[in-house]
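Note that this complex is displayed minus one protein chain, with the remaining chains in position.
Here is chain A:
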Amino acid sequence: MSDARKDRAGLASPHRRRLLGQGAALVGGALAGSTARAVAADDANAPPSIPDWMRAPGADVGSEPYGTPSRYERRLIRNIPKNLPQYISASSRTPLQDLDGIITPNGLFYERHHGGIPEIDPSQHRLMIHGLVETPLILSMDEIRRFPSESQIYFLECSGNPGFEAMSGRTASDLVGLVSCSEWTGVRLRTVLEEAGLKSEARWVVAEGADAAAMTRSLPIAKCLDDAMLVYSQNGERLRPQQGYPLRVLLPGYEGNMSVKWLRRLNVTAEPAYSREETSKYTDLMPDGTARQFTFVMEAKSIITRPSGTQRIARGFNEITGLAWSGHGRIRTVEVSVDDGRSWTEAQLQAPVLTRALTRFRLPWTWDGTPTTILSRATDETGYVQPYFADLTAIRGTKSFYHNNAIIPWRIAASGEVTNGFVKA
C-alpha cells in the first residue's frame, strides 16, 4: 500500500496521473468484462488513487464572504426563456427537477416581474396605510421589523403555471417551474392593519408595489385578517430584490401576483380597485366568452420531478419523487401511477407536511425496461383531487390561461429516456 502511494505521489503531473488512471481502468475493464463502467478520466481521483483535493489545503476560511454553490453546480440556474422581445415584464422558472426537499434556494426562486427589479434603499422605503382606517400611517422598515414577527413555510405559485396552451415543455421546470417555496419571516398583515385601525366598511386592501409597474392588486379583507403576512425575510436572510426587497405581501395559497412585491402602499377600501391586473389580466376566459374574476386560490397540484423530462433512467431500482401542494391547505395524499393511470399507489409523504407549503413525495420503483408513462395525483385536506388535463379543459376550454393544475404525464421509452407525455412521441 505504502509503495503504491509513494509511486503515485511521485507523479507530479495530474496529467500523468490521469493517463495512469486510464490505464488502470482499461485493465480493470478487461478483467471485469462487460460489467465494467466505461469511465476513464473521471476515475483519476477514484480508488486506488489519492484524490487531488486531499494533497494540498483547500481555500481559506472566508475566501467567499457570501457562499456560493460548488463550481461543479454552475449549470443549476434559473430557467430563463430565450429571445424574448423584452425582459422587463417576463418570468424565469425554478429548476424543480434538480432540487431536493421542499425549500427553494433563494437564488433559484422563480421570478415574475412586470416592470423590472427595482433597487430599493430600505432606509428610504416607506409603507403607507390609508383609506378606510382610523389613523393613516407611514411606517419605516425599522418600524415594521419592531412588530411581533413570525416565520412560516409557504409555497408561492404564479397563476399561469403553465398556460393551457403551453403544455409542450421539455422539463419539469418548463412545465411548472413557476412555483417555489420558502420560509418567510415578517409580521401578520392583520397586526399592521389593526395598528392603523380598520373602519367597519373595510372589505378590500389595495396593495401597490414600488416598482416601475406600480403593481396593484386588491386583497380580500378576510384573507388580510387571516394568514396574510408582510414579509421582509426569506429563508433566514432579507428578501432578495427579485422577491420584493425590502418588503412584500405574502398571501398563502393565493396566486403569486397578489403577493405584491416591493410593497409601498395599502389602501383599505370598500370595493376592489378593478385594476388592470384583476380585469384585463389574471382573469380566466371561458369558452362562452365570460371571464372568471378574482380566482385567487391555487388548487391542489403535483409533479414528479425525478424521473422527469430530459432525464434518462436505468433498469432496476429508481426512486420516484416529486412535489405536491395546495392553496387550500395540507396535502392529504399523493398517488403515483407507473402504468399510465390504470393503477395508483400511494406515495410516502416526507414530513413536515405543512399547510400551503410544498410537500415532497417518494415512491420506490423497480423499472423492468418496459416503456410506460408515470403520473402523480395530489389530494388535499379538503378532499379535492388533482384533475386530468382533459377534465379541466372539458369545462374551461384552453383559453383561460391561468390556474392549470393538471396531472403531468412523463413518458419513459425503452431506452430509459423520459419525455413530456403531452407531446406525441
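Worth pointing out:
In the analysis below, a residue touches a chain if its C-beta (ideal position, glycine included) is under 8 Å from a C-beta of that chain, and two chains touch if they have at least 3 such contacts; residues count from 1.
Definition applied: contacts and distances are computed from a predicted model.
Per its UniProt entry, the chain excluded from the display bears the name "Cytochrome c domain-containing protein", taken from "Dihydroxyacetone kinase subunit DhaK", "Sugar ABC transporter ATP-binding protein", "TonB-dependent receptor" or "Cytochrome c domain-containing protein". Here one chain is not drawn; of A:Leu139, A:Leu251 or A:Ile320, the residue touching it is A:Leu139.
Looking at A:Glu194, A:Asp226, A:Glu319 or A:Glu346, the residue that reaches the missing chain in the full complex is A:Glu194.
One of A:Thr279, A:Thr370 or A:Ser415 touches the chain omitted from the figure, and that residue is A:Thr279.
Touching the omitted chain from chain A are residues 85-86, 88-89, 114-115, 128-130, 134-140, 143-144, 146-148, 190-191, 194-195, 197-198, 206, 208, 212-214, 216, 264-265, 267, 269, 271, 273-276, 279-280, 283, 285-297, 299, 341, 377, 384-388, 390-392, 395-396, 399, 403, 407.
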